[in-house]
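Yeah, one chain of the complex is gone here, protein chain that is, but the others are all in their spots.
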């Protein structure tokens, strides 16, 4: 019983994020002119997926006590790479996806190496590599465009039924056993897969725990004989990989590549906001990528609501800004509870 | 697919307003349905004057009595420079049962999915300004290539007998299709002239400060140009020339009020310029096109909007520029051929409210 | 870091750890100029880059970034960051031009100060990480300015005084450069000679220790953010004077270069150490680098790559950070 209480109190931030998301999302659906529908769910998951991935990408370095200002750039670079490769035979497309994801991981690996071997602060190292990645992306796609297999992009951005129907699985999606799950949006499935098969194992591995340890106290982690360098490189590489998944999905979603600098910046900044809203401490050590997914969901759900309600279009940015500021300020309540000022300084 | 517009043959409805891009353009026809309609505008970025002027114009236009009668619900959202968010917003409006969605695409690619969905759900999707590289959807724009060519033709005309020289080209946002097309059009004309032109390209991002800085830089290094082309941020670029004491040479620029104000002053000093505008008022043409399509009219797939160009000797205070108003807006806003008569002045002095 | 007079005397003959970035970036500036000159000699046959006119013009343009970077440095020294710079600049410029007249400049500075105050209160009293709080404030400022410009027709023309400060010249020296110099002297004195300056370093190193030493930590944080905001407002007003008007997005191009300039100048991104002279040189480096790349007509892709590489290479050259062993 007291264990439960300990666990609840240690995950209060995550639970708050989940609660806020549910609140916003239910509100949105209740006010949607056509009510809740699978089409709406598909649309919502499509819109959320890339940001959720980039937010997860940001989480790993943040847990380690660093900040990755290049996640948006990595996403963009992978987007431009994938926009050249996602066509042809199935084997070619699979190869293209592999290359794209590998490129994302490689970018993260480069970040990790610069941070570890160059001993440059992550925030500034990634500020610099972010520029380099964007330069490469612009080189690959001086102007937007691309040639992505239509079927693939259609199948990846709809429900499971469309995948089956497009590629002829489960009797073109008509099989009876398939029906209960046929409505699930593909991005939602991907999200769960990424969390269950990549994030959770990572967070329970020694390397993953070293990431938390480094964020909690690097000196102590070193003294404890943990593989710090490996964990740092792994953290950035995994971050790059997640950002790569985001970039790959964006390519499928938009059937194109676009080396858009403001967009890369927007994703990076939103990823930080999502991480914070999801309950991960920017100081490192505390939090989880699952929280960041909910942070991303919250950010997106806020803008969903703009489409339902009558808000002067020129007031929207203000409204958005105020909601964002309020959301990131939630943590301030902690300050009111702290009775020992010294506890504020950690 | 289901519900997609029928491909029909021309001529289209109201060709004075909805001019087809060229002869090869196809025509679309949707089934006529009864109004009033639900219309949404999905804007991308909102942080510049052009976009704000566009939104104000859209609101003013929707409030005009004849248009208001055809609209049941009208919504404008700005999604920022994020493709996923913009695609999501469009899809959301499709799901919400809107009849037409007018949009400025964040990216010229990537709309295949929403186009498919719009067709399935019988929604009229109308990209304008930053259009899509596709022929599957009805779009409204000015011919950016042509605009580039006009820059070139103007310079060549003004340079007269000269066959060689240094030209400064201040470009726009890197990676943007408008920037790309204007640049291609301009180079096409200059190359075709057979002259020996040394074109110095700098990146001005379409904003005055950047344009001013890079122009100042370029002048500092190259000391003199024979002609200047500015895609946007013209006011800044000309100001840099003035600051550096650069002689006034032939110039082609945008339609900012500030630029026209300087032009009016400097025309006598030899600033022979043409001011070519990408008008924010285009949004009303796009809205009108959407309404016409919902009314079952035959519409060209790519609607070309005339390019309003004003020469230095055609400037008239209070008509095509306003010395008493700020530098910061785009002078060309109305399209008389389409019955769109909301002037920039009305928008910028908030007279728009009086239209309601 | 600060040091005692007799120690400074000694440091003058010895290259301290904090001097290294300054010397290195100064050397790199010479490299940039040399490369640019080789280019212009080759293409134009002139060495324009070495002319006083060109250099003064660069310094004039650099003043806007320089003033922003000075404020940013104060905040970075505290171990914080101010991401609200872009729209603080724009808001300062827009409100200055909206008000116009003799009050234009005070209003521009005041708006910056106000944004800084909000940032400072959020960071110091609510203790929200500056990285995220200022990001939110930036979004709010953007919203306010969009609403402001869209809501009614604001005047956007800069006043004559603003224009004079931005583009005027006294004896051939740009006034903007003098403004920057004045800001620099104030910031330098603040950091080296005042209790507030020393407190900034102390907080950047160990806030708890500074607090327990009776340093008014919250007050110092608020003050630093206010100064940073005010300097951004000043830069915005000047920038509006330079372009003769205010426009949306005018500050977007200043955030990352300001951070980069501070860091290239040797200030530790996590706070606590760094010298103002470094920031000054960092700004000049960035301005010249941009200018030379623009002159060489480097495409955007190449620029981004070079920009990023320069930051990394400079930091690598300064010597790698401390390894955690104890």
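Structural remarks
We call the chains A, B and C, going by the order they appear; numbering starts again at 1 in every chain.
Criterion: a contact is a pair of C-beta atoms (placed from the backbone, for glycine too) under 8 Å apart; a residue touches a chain by one contact, two chains touch by 3 or more.
The rule is simple: contacts and distances are computed from a predicted model.
One chain of the complex is hidden; its UniProt record names it "Sugar ABC transporter ATP-binding protein", one of "Cation:proton antiporter", "Sugar ABC transporter ATP-binding protein", "Sulfurtransferase complex subunit TusD" or "Hydrogenase formation protein HypD". Taking every chain of the complex into account, the absent chain touches A, C. The omitted chain makes contact with just one of the residues C:59, C:75, C:202 or C:240: C:202. Here the missing chain is touched by one residue of C:210, C:288 or C:306, and it is C:210. In the complete assembly, the contact with the undisplayed chain comes from A:219, out of A:98, A:168 or A:219.
Although one chain is not shown, part of chain A still touches it, namely residues 2-3, 6-7, 10, 201, 204-206, 209, 212-213, 215-217, 219-227, 281, 284-286, 338-342, 346.
Mapped onto chain C, contacts with the missing chain fall at residues 1-7, 11, 189, 193-195, 198-199, 201-202, 205-206, 208-216, 272-273, 325-326.
Here is the rule we go by: only the chains that are shown with their structure count from here on.
Interface comparison, B-C versus A-C: the higher number of contacting C-beta pairs is recorded for A-C. Averaged C-alpha coordinates put the centre of chain B at 35 Å from the centre of chain C.
Residue positions of chain B with contacts to 2 or more other chains are 46-47, 52, 55-56, 174-175. Multi-chain contact residues of chain C (touching two or more other chains) are listed as 142, 146, 150, 299-300. Here chain B touches chain C in the complex through residues 46-49, 52, 55-56, 174-175, 200-203, 205, 207-210, 212-214, 216-218, 220-223, 235-236, 239, 243, 258, 325-328, 348-350, going by the rule given at the top. Of all residues in chain C, only 40, 44, 46, 48-49, 53-54, 57, 61, 142, 145-146, 149-150, 152-157, 167, 239, 242-250, 253, 291, 294-295, 297, 299-300 touch chain B in the complex they form. Within the complex, the chain C residues that touch chain A are 83, 122, 125-129, 131-133, 135-144, 146-147, 150-151, 207-208, 211-212, 256, 259-260, 263, 268-270, 299-309, 311-312, 315-316, 320-326.
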